[in-house]
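Structure provided below as structure tokens; questions to follow.
Apart from one protein chain that is not included, each protein chain of the complex appears where it belongs.
Lettered A and B in written order, each chain numbered from 1.
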Amino acid sequence: MAGILVIAEQRRGELRPVSLELIAAAQELRQGGDSVAVAILGPEPQEFVAALTVAGVDEIVTIRTEVPEFDPDTFEAAAGALIAERRPAVVLVAHSVDSFGYAAALAARQGFGFASDVFKVERIDGELVATRGGYGQKVSVELDFPGRSTVLLCLRANMWKAPDPGASPNVTAFAAPAAPSRAAGRSFVEVSAADDVDMTAAEFILTIGRGVGEEAKIPQFRELADAVGATLGCSRPIADAGWLPKSRQVGQSGKTASNCQLYIAMGVSGAIQHLAGMKHVSTIVAVNSDPGASIFGVARYGIVGDIFEIAEELRKSF
Amino acid sequence: MKILVAVKQVAALEEDFEIRADGRGIDPDFLVRDLNEWDDFSLEEAVKIKEAATDPIEVVVVSVGPDEVDESLRKCLAKGADRAIRVWDDAVEGSDPVAIARILAAVAAHEAPDLLFAGVQSSDQSFAATGIATAGLLGWPHGAVVANLQYSPGAKSAVFRRELEGGLLHEVEIQCPAVLTIQAGINTPRYASLRSIKQAAARPIEVKSIADFRLDATQVGESGSLSRVRRMYVPEKGRAQLIEGSPAEQAARLAAIIREFKGVA
Partner (left out) sequence: MDAVTRILFEAFPTAEIRFFYAIGYTAIGIFGYGVYVQLRKYRRGAGLALEGGLWRRFGTMSASVLNHRTIARRDQAAGGAHRLIFYGFALLFLGTSTITLQYDILEPLFGIRFWNGAFYLWFSLVLDIAGVMLVAGLVFMMVRRGWMKLPKLDYARPDRNPGDPDFDRPQYRREDWAFLWILVIIGCTGYILEAARLVWLQDRPDVWDTRWWSPVGAAIAELMRVSGLTPAAGGALRHALWWFHGLIALVLIALIPWTKGKHIFTAAASLMVRDPLAAQRLPRIPDSQQLPGVTSITDFTWKQLLHLDACTKCGRCHDACPARTVGAPLSPRDVILSLRELANSTLQAATLPDVVALDAHGKAPGQVAMETLWSCRTCMACVEICPVAVEHVPIIVQMRRKLVEEGQMEPLLQKTLQTIAKSGNSFGESKRKRSAWTKALPFPVRDARKEPVDLLWFVGDYASFDPRNQKVSQTFATLLQEAGVDFGILHDGESNAGNDIRRVGEEGLYEMLATSNISALQSAQFNSIVTTDPHSFNTIRNEYPDFGGKFTIAHYTTTLEELLAAGRLQVTKPLGYRVTFHDPCHLGRFNKGYEAPRGILKAIGCELIEMGRCRANSFCCGAGGGRIWIPDPVGSEKPAQNRMREAAAIEGLEVYVVSCPKDLTMFEDALKTTGNEGKFVVKELIELVREAVAPPLAAPAPSVVTS
């Protein structure tokens, strides 16, 4: 058998949007009579069938788990069993914290072809080719998987557009084998917010990064954000240093600013973990003194200059 | 009681780097090497556990790489590691994370630690796979993206919190021995003065070959990898439209963009 298997992600009863992006990516890899199946694991997996009914999905496989949330042993056993039965040519999961917990282990034990943080997939002469970044995203690397009948790929979020609703897939249930869970999830913990800012609701965000240099220089940007009517955000290093509360952190581990439409990044280099949170924003303006900063690769507008000077000048206009 | 910490010496690209003639790698002249940023945190976590414990704990660092990796291992010794192991064989060249994991798993099986730490990912290739692949090959319980860890040395389980997207934490209880990949920001890595690094230079590093762990060339390098590099290239540069002019002019254009946005929104 061949075909493409997508393993969707859900958390706390909500389907994670990246799941749909995986389905879109799967379409690009169809060849011959390939079918695309989407597996969803959870205590009540059938609740996600409607959300997963999008164009390009031929089958939805529900897998009931004993554990309420992600658990590496459970997911590895279930996915492993499903793959062993179906023998898909390609398995697509998200490059996410959950899959960090099990995908590489699964691939290593089963000998699947494997690549992570893949942002482009294609077939060249029928061969699967996955492209990812290298050396801090400064180069692109094309990988292939000679001799591997099944290839497991972890795909980067926000690189594919979710398909529209549609299609009428088959819905089947798969009985996963019992697997003792050696790492049992206990509870979720919200990061306490020092101020009640809600990054997820903000439409206009002004983010500061390492370029700010020292804590004493932050008030200038706080003022600027207030003046222009933006919510002040920061990149990981600023939050780690405690200069701004974690609630202000934007990026992969920070809040996903899903409603943001205008994003001004000052002194942010554009490390991939930060960009992961911001790719969907329609207008990104980057201000950085380093013309080689990665963020200029994703921004719509760029200013190469001193962030303090620009901030000062900008402040004058408001 | 022993904690094994797997570390990687990563490579950053110099400004004017060049792709190798075969198009599948970087000319080594342009690589600047340093200890992986995440490994500073995982080593610090191990040393903190050692220092807080009443009974002696041995912290062992292991890395796969050629001679130049010794420099990073010395830094680890200076920061509190007790022993350092380096594994290398020419056959290891071209290994992907899983081939490396195979070697690390063999070392771990031999050392039999109570915990195995690795960084969540490396700053150069960011696969975020090596640690967990090692766990899979060992068959050990594992957890990734550990932002907080509570562990009593020798205990049968540990409690950790994994850092999820959006700033949420998920608390997990894991059976030990276990493999944990450690997230940056979990602690504040200590400073290793150059003097202490120099003094560490006098301490031995155990250099092993893959044969010492009963591995052969087919299990490492390209043959042992789950992917193959077809081509490495420099992608087209960014698409950002650069706003030129004096700072005042640039700021004025930016102000116009903001106003336009607010007028619409």
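The rule is simple: contacts are C-beta pairs under 8 Å (C-beta built on N, C-alpha and C of every residue); 3 or more make two chains touch, one makes a residue touch a chain.
Keep in mind that this is a model prediction, so the values were computed, not measured.
J.: Pick out the residues on subunit A that sit against the missing chain.
T.: 213-216, 219, 241, 289-291, 304
J.: For subunit B, enumerate the residues touching the unshown chain of the complex.
T.: Counting only subunit B, the missing chain is touched by 14-16, 32, 34, 188, 190-198.
The criterion applied here is as follows: only the chains that are shown with their structure count from here on.
J.: Please tell me the distance, in whole Å, between the geometric centres of subunit A and subunit B computed from their C-alpha atoms.
T.: So the centre of subunit A lies 20 Å away from the centre of subunit B.
J.: For subunit B, which residues count as touching subunit A in their complex?
T.: 11-13, 15, 17, 19, 26, 96-98, 101-102, 120, 123-137, 141-145, 159, 161-175, 178, 181, 183-185, 226-235, 237-243, 247-248, 250-252, 254-255, 257-258, 261-262, 265
J.: Name, in rising order, each residue of subunit A that touches subunit B in their complex.
T.: Its residues touching subunit B are 11, 69-70, 72-73, 76, 95-97, 100-109, 111-117, 129-130, 133-146, 148, 182-191, 200, 203-204, 228-229, 236, 240, 246-247, 249, 252-256, 261-262, 264, 272, 283, 285-287, 292, 294, 296-306, 309-310, 312-314, 316-318.
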